[in-house]
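Accompanying notes for the structure given below.
Shown here: the complex without one of its protein chains, the others still in place.
Right, subunit A next:
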Amino acid sequence: MGGMVIVGAGECGVRAAFTLREEGYEGTVTLVGEEPHLPYERPPLSKNAPPAVKLIAEETRYRDLSIDLLRGTRGQRIDRENRRLVLADGRTLDYDRLLIATGARARRFAGMEKARTLRSVGDADAILSAIGAGTKLVIIGGGFIGLELAATARGLGAEVTVLEAADRLMARAVPAEIAAMFEDRHRQEGVRLRLGAKVEALEEHAVVLADGSRIEADIVVAGIGAEPITGLAADAGLAVDNGIVVDGCLRTADSSIFAAGDCCSFPYRGAPVRLESWRCAQDQGAHAARAMLGCGDSFVRVPWFWSDQYDLGLQVAGLALADRPFLRREVGDGAFVLFQLDGQGRVLSASGVGTGNAVARDISIAEKLIERGIVVAPEVLCDPGTRLKQLLKG
């Protein structure tokens, strides 16, 4: 008899396993992870030095819940006909339902083979143990991971250069006004930022740019995004298009196979998206577990993510669109939130930045406004005197 098999023991897979039990499932639950460690949280890896391994849960929790956690074991192939997952070591696991939660891997461009990347505990250990006062660290990519690492490395006294091909930082995920605030802060902290920088080649101890400049480096880290790990699904004949394609309840075209977390592309408000976000991975893991047990509801949770750099906290709810204007709400002490409304005046996205958790409440409320499709007048949103929470009460 098969049971529930989850391949990928990251944030998403682990939450799925726990949720199966919380929902009362009593059959076997097997969680297959290729990493040798107990499942851990990735976000701290770029934010702390020395790297702190923060487990998602203690080992006893898996035992108490009768979850078979297979570590250091790779899922190699899905035999759909016989509903069986074949592991790299030759063992096989029969399943009634299979969840693919294989996450993403750091992207590399050709010619960047020598650069390090930051995705796992092993990566973080290797990078951070090589950084100390005066180390010349060059980071390729001005996205979250690169910038968080830049802040952490400055704390260790490294000389940090960030090379970004676009003309601003974090272009994919935050409005320009917020990116500018981070840009200023990194410069103040002594990070050398080179925008519009095209990397031509990596040498043993230098990065060469297209304009001919050479930047000396003891260590080079590429933070140029992540790509979904989709091989298992693709080899099994399941659709892959920037992630394993799933429907609203996170099911693939094979009704016994689901995919969730960083590896999947799911419909959000009618358009396919793939998110690399910690909370989304948790939420989708939980949702997939319920779907595996027969729940037919669509996943509707609003995307939400955060980043910490120095003492600045960034939070974003919803998906910001390039073609909609931003409405600015001052939160005090330099903190602010940028809202977007759709054509009907409903809140679409909110991005906020401030010291510590200054924008947390507003973003939490924004998330609920977005979820409920509440219509708000721009001047009400922008008036610092408005109690946003009141808007939720209708």
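Operating definition for what follows: a residue touches a chain if its C-beta (ideal position, glycine included) is under 8 Å from a C-beta of that chain, and two chains touch if they have at least 3 such contacts; residues count from 1.
Everything below uses one rule, namely that contacts and distances are computed from a predicted model.
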>> I notice the complex is incomplete. Of the names "Naphthalene 1,2-dioxygenase system ferredoxin subunit", "Iron-sulfur cluster assembly scaffold protein IscU 2", "Binding-protein-dependent transport systems inner membrane component" or "Peptidoglycan D,D-transpeptidase MrdA", which is the UniProt protein name for the chain that's not shown?
In response: "Naphthalene 1,2-dioxygenase system ferredoxin subunit"
> Which one touches the absent chain: A:62, A:258, A:278 or A:339?
Replying inline: A:278
>> Out of A:245, A:312, A:338 or A:365, which residue would touch the omitted chain in the full complex?
In response: A:365
> Considering the whole complex, which of A:180, A:377 or A:392 touches the chain not shown?
Replying inline: A:392
>> Which candidate, A:306, A:326 or A:339, sits in contact with the chain we can't see?
In response: A:306
>> Take the complete complex as the reference. Which residues in subunit A touch the chain that isn't displayed?
In response: 15, 41, 56-57, 61, 278-279, 282-283, 286, 304, 306, 356-358, 360-361, 364-365, 368, 389, 392
